[in-house]
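What follows is one structure encoded as structure tokens, with my remarks underneath.
Here is chain A:
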Amino acid sequence: MNGILMHAPALVIALPLLAAFVTPILGRFNYKKISWFVSAVFGVTLLLTLLMAGQILTNGTIVYVFGGGEAGLALPSGYTFPIRIIFQIDAMGIFMALITAVISFLAAVYSISYMEDYSGVDKYYTLLLLLATSMFGMELTGDIFNFFVFFEISSISSVALISFRSTFNGEPAEAAIKYMVISSISALMVLFAIGLFYGQYGTLNMAAIASFMQFTKLDKMALILFLTMLAMKSGAVPMHMWTPDAYSEAPSAITVVLVATSQASLYALFRIIFSLYNVTLNTVTVGWILIILGVLSMFIGVTMAVIQKDIKRLMAYHSISQTGYMLLGVGVGLAVLANPAALASYGIKAMEGGIFHIINNALYKGLLFLTAGALFYRTGTRDLNKMGGLAHNMSYTTLFYIIGAAAIAGIPPFNGFASKLIIYESVYQFNPLLAIIAMLVSILTLASFVKIFHSAFLGPQLEQYKSVQEVPKSMVFAMAVLSIIIIFFGLFPNLIVKYIVHPAVMALINQSHYTSTILGGM
Partner candidate 1 sequence: MPTPLIWELIKQLIRKPTTNCFPVKHHPGKITVTELINKVQDGEAEINAPVTVPEKFRGKITYDREKCIGCRLCIKVCPSRAIEFLPEDKKIKIRIDRCIFCSQCNDICPVNVLSMSEDFLLANEDRHAPELIVK
Partner candidate 2 sequence: MKLDNYFDRSLWVFHLNTGSCNGCDIEIVALLTPRYDVERFGIKLVGTPRHADVLLVTGPVNRKMLPRLKLIYEQTPDPKAVIVVGACGTSGGVFYDSYNVVGPVDKHIPVDVYVPGCPVRPEAIINGVLQAWLKLERLRGSGADIEKKIAEVNA
Partner candidate 3 sequence: MEFLNPKNLLSFLKENLKDNILDSHIATGKAGIKEEEFYNIWLEVKKEKFRDTVKLLMSLHYPHIAIIVGNDTGESIDLTYLFTLFYGEKFKEISLNLKVSLEREKPSIDSITDLLPGAQTTEREIKEMFGVEFIGLPEMRNIFLPEDFPKDVFPLRKEQKGLDELVQQES
Partner candidate 4 sequence: MSVSSIFIFILKILGTLLIAVLGVIIGLFYKGIDRKLAALLQSRVGPPIRQPFLDFFKLMIKENIVPKNAVPWIFNGAPVLALVSTITILFYLPFGPIPALFANSGDLILIVYLLAMPAVALVTGGFSSGSSYASIGAQREMVLLMSYELPLVTTVIVLGWRLNLAFPGLKVFSLASFSTNPIWGIVGPLGFLGAILLLFTLVIVTPAELSVVPFDTPEAETELAGGVLVEYSGRNLALFELTNAVKMVVMGTLTIVLFFPYNISPLLSLSGFPAYIMDILFFFVKLFVVLFFEVTFIRVALARLKIDQASSAYLIFLSVIGLIGLLFMAVDYLI
């Protein structure tokens, strides 16, 4: 047990990675069973993550070094890459890892039935496992180059997954290409930024960089590159154009994971700003940049969403809008980082709101995409105008949809309300207009979800859907688990904030703590 605990960070990465290679082979023998196998792997990963989380929250940051200097990481294409891996897992990292673990586990379970009728499921699962691996990597690593590698893997596997359905028609392929272009550019830029660091400081360890940070011109340039590229990957306005396509064309289970991926990028953004730069930079300016990005995302996302007819596109725009809340919360925290009084009175709270919203968003957004998937699974369309009256046949899905919609609209007692409340309560002190906008966006969000509800679920039973049934159990299970978590979070937000979110925020704010652990550990 102790051994497992000690090596948990490695196992979290290694398990899915290994499974990724085993899956195709397994698929040759028992094609039907891979889905169960993969779900089991994710289940174990989830357990490991939970164990790790317990440890971190009680004992503090874990630093895990992969054996010496010669370890290598094999890319799917067969390359091996000489690399030295240090994992530095603090409260923030594990927070993200938890999200990833939960979401990928549920995505896998959901896929059991959802992907049943597709061919090439072995490839699908392999990619899913790889994607999860890469996300874990991004979140756990303490090395900026490793981060890049995982970032790259996540892009490649996402592209492949988005285009997974392209055997049917051209749209997924188009979305995938869009995503690929975006990813390559951002990867290149990130690599360039990393190069800038390496050139200056000769190290790739984040803690080390942070401790050397001079905030030179080059650093500024790197910051700008990171900021734009990661904002782009997390789907913030004005670099959001890829999200609707990618989200709507990917299979629903993957969309859910993609949401988590974009959140991983967001995490990276925060990590770089807080852990790498922190007070060295002009926090007010950068904070305001984040806030403005956030407000724009919120507003544009929601207004674009209101006019959509494709259910998943609509939800995708909401993802953009929800990202705005996180940026807003964290941005406000950042803007007052250098002002201890304000930080204490509302800055930390704003960040708590933002970070809490990350997990909440992953949960309810996941749930909503899964219900959209369920609708697609049964009706074969994503066009809202073609659906109708489905509540007559799919009561569970309807119920889950209502929970998800209420949560995203920030209606008590669901989790969205908890994090949004924290955001409003802190943000208005910074600037009341921001709070007004944030609340307004919530109402608009509600409106557009009522619209979906109306066109998809309510109204008379349509002739063509007379025989439609509830979706299979595995899908219901995945949605039910998310719903339960959502309600739990909504009912006991204080608990979550205190034990999970607050440590994560403090981990972000306390740069010195971050650097000292790792440097001490080296």
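The set was built so that all candidates are chains of the complex that A comes from, given by their letters.
The criterion applied here is as follows: a contact is a pair of C-beta atoms (placed from the backbone, for glycine too) under 8 Å apart; a residue touches a chain by one contact, two chains touch by 3 or more; residues count from 1.
No experiment lies behind these values; they were computed from the predicted model shown.
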Expected hit for chain A (complex, candidates 1, 2, 3 or 4) is 4
Note which residues of chain A are touching candidate 4 in the complex, please. 345, 389, 391-392, 395, 398, 410-412, 417, 421, 424-425, 428-429, 432-433, 435-436, 439-440, 443-444, 446-447, 450-451, 453-454, 457-461
